[in-house]
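The other protein chains are all here in position, but one chain of the complex has been omitted.
Right after this comes subunit A.
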Amino acid sequence: MSFLEAMLLALMLTLPFAVYRLVKGPTLPDRVVGLDLITSVSVAMAALYALVSGQTAFLDVAIALALFAFLATLGLARYIEYRGHKGD
């Protein structure tokens, strides 16, 4: 296993922390923060896999994923703002 593959595995170890926050909450914006961290780790994994595999097309994956993450966070923020606080 090369060094970069080991780094890819190490990057995977950050995901349980974000999933913990996504599941536990306690409020809806906390879950959005967890989701945001999951997508930015995914962008990092796509960029790192562009190094590991030699396929530079994974950079396009990273760009599209970052765009989706931004739009999803904005949409969820707008939803939270106009929904009001319901304790979740």
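Convention: a residue touches a chain if its C-beta (ideal position, glycine included) is under 8 Å from a C-beta of that chain, and two chains touch if they have at least 3 such contacts; residues count from 1.
FYI, contacts and distances are computed from a predicted model.
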Just by its UniProt name, which of "Acyl-CoA dehydrogenase", "Na+/H+ antiporter subunit G", "Putative cobalt transporter CbtA" or "Peptide/nickel transport system substrate-binding protein" is the chain not shown in this complex? "Na+/H+ antiporter subunit G"
Contacts from subunit A to the absent chain lie at residues 3-4, 7, 10-11, 13-15, 17-18, 20-21, 27, 29-30, 32-34, 36-37, 40-41, 43-44, 47-48, 50-51, 56, 59-60, 62-63, 66-67, 69-70, 73-74, 76-78, 80-85
